[in-house]
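Some notes on the structure that comes next.
The complex appears here minus one protein chain, its other protein chains still in place.
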Amino acid sequence: MCVAMPGRVLSVMDGIARVDFDGNLIEARADLVQVKEGDRVLVHAGLIIQKLSATEAEEMDAIFAELRSAADLREIMGESDENR
Amino acid sequence: MKITLAEGAGGVSTARLISEVFAKHFQNPILAGMEDAAVLPTESFSQIALTTDSFVVTPLFFKGGDIGRLAVAGTVNDLLMRGATPRYLTAAFIIETGTDTDTLEKIARSMAETAKEAGVLIVAGDTKVVEGDGQVFINTTGVGFVPAGVEISASRAEVGDVVLLSGTLGDHHAALLSARMGIENAVESDAAPLTAMVQELLSAGIRLHAMRDVTRGGLGTVLTEIAEASGVQIELEEESLPLTPAVKSFCGLLGLSPLYMGNEGKLIALLPAEEAERAIEIVRSSPYGKNAAIIGTVAAGDGVILRTPLGGRRKIGPLVGEGLPRIC
Partner (left out) sequence: MRTADLVQAIAAYDGKPLTIMEVCGTHTAAISECGIPSLLPSTIRLISGPGCPVCVTVSAYIDRLIQLATSPNTCVVSFGDVLRVKGSSGDLRSTKGARVEMVYTPFRALELAESDPYTTFVFAAVGFETTAPLYALLVEQIIARGIDNLKLLTALKTMPAVIRTLCQEDNTGGNACTADFFSTIDGFIAPGHVATVTGSALFGELAQEVGKPFAVAGFTAPSLLAAILALAGSAGRAEVYNFYPSAVTAEGNLEALAKVDRYFEPCNAAWRGLGTIPHSGLRLREAFAHLDAGSDALTADHIPAGCHCGQVIAGKCAPANCPMFGKACTPESPIGACMVSMEGACYHHYINDRR
């Protein structure tokens, strides 16, 4: 039920954003997040709950960086100091 | 003009409705006789295919089609799925009072166009009127002839077969649901008769084992039925499923799965692996088949398994629950 999808803002007017999801246009309220045309946003049931700060590629890199920072994982990942 | 109970009484008003709305568009010598039954020539085939379907979709007109087109294409496709050459249709209408004759004309015109495309004649019909609020229900029964040596059945899939899907999933269902939920997109129903596609496959000598049109219940339901009837396991590759970005995102927005979204102009065919390349080429160059793809294979075992892009495997069953009401 916490279904939320990333989409792209096409326009914002009077607190309502038109958001595009690969050709599906949804009107979502933009009261809680400052957005402008072109922003990538997360929409939950007609409300923008966050502006997405990274592209999918950047997010992947961040995920791996976070994983590396967990100390015990080097063993689990089968990495030695040379591979890192 | 609004339909009243008089149009259903069987007298002058009924006759006028039939001739001015239905017969006017369904014109053919057999129907013109206006007899109690149509008497049809048998041809040189040894087997008759017979099918019936009723159509209760709401709204009557939607992006990409209407109830009339569905009523013809749906029944024609069912005949084609057994390898039959579709020939004749009946069309029975149950019309609620309050329906406009303009609406009925639009429907009749659409049925005539679709019938022409499908290569069938509408040769018998019926009209009834009931109290209501403008809804129209249609039943069509179809007759076709099966050439000797053609045996296509859900129970004939074999280990080693490939699964061919003729195009993108979920378009019809998504088009209807978009309209109902007020979500703007360019998705259109794919309602279409697949006569040309199937006849090209048959005349090229492709040995089709099983064939089904992917209607309500979706791909998951249809493949589960085939796997059970044939006593085999069907393995699907999720990444090879044809799906438009708009339908994929639409499903994501509403938490739906494309595997259970219905179509009205797509088929799956199970056929020997060595014929796959030829079959795909034929389907891709036939009307409505340009996005055809091989989506899986048949193995020993039971059920339907989906291999995810991650390389994981999960079991796919039939659609459970009501899905979406009144989409066909």
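Assorted remarks:
In order of appearance the chains are A and B, and numbering begins at 1 in each one.
In this text, a residue touches a chain if its C-beta (ideal position, glycine included) is under 8 Å from a C-beta of that chain, and two chains touch if they have at least 3 such contacts.
Bear in mind the structure is a predicted one, so any value in this text is a computation, not a measurement.
Contact with the chain not shown here comes from a single listed residue; of B:Pro41, B:Gly205 or B:Pro309, that residue is B:Pro309.
The hidden chain makes contact, of the residues B:Pro41, B:Gly205 or B:Gly255, with B:Gly255. Not every partner is drawn; the one left out touches chain B at residues 181-183, 253-255, 306-315, 317, 320-321. Chain A meets the missing chain through residues 1-4, 29, 31-33, 42, 44-47, 49-50, 52-54, 58-60, 62-64, 66-67, 70-73, 75-78.
Operating definition for what follows: only the chains that are shown with their structure count from here on.
Taking each chain's centre as the average of its CA atoms, chain A and chain B sit 39 Å apart. Listing the residues of chain A that touch chain B in their complex gives 3, 5, 7, 21-26. Residues 178, 183-187, 244-246, 248-250, 252-253, 255 of chain B are the ones touching chain A in the complex.
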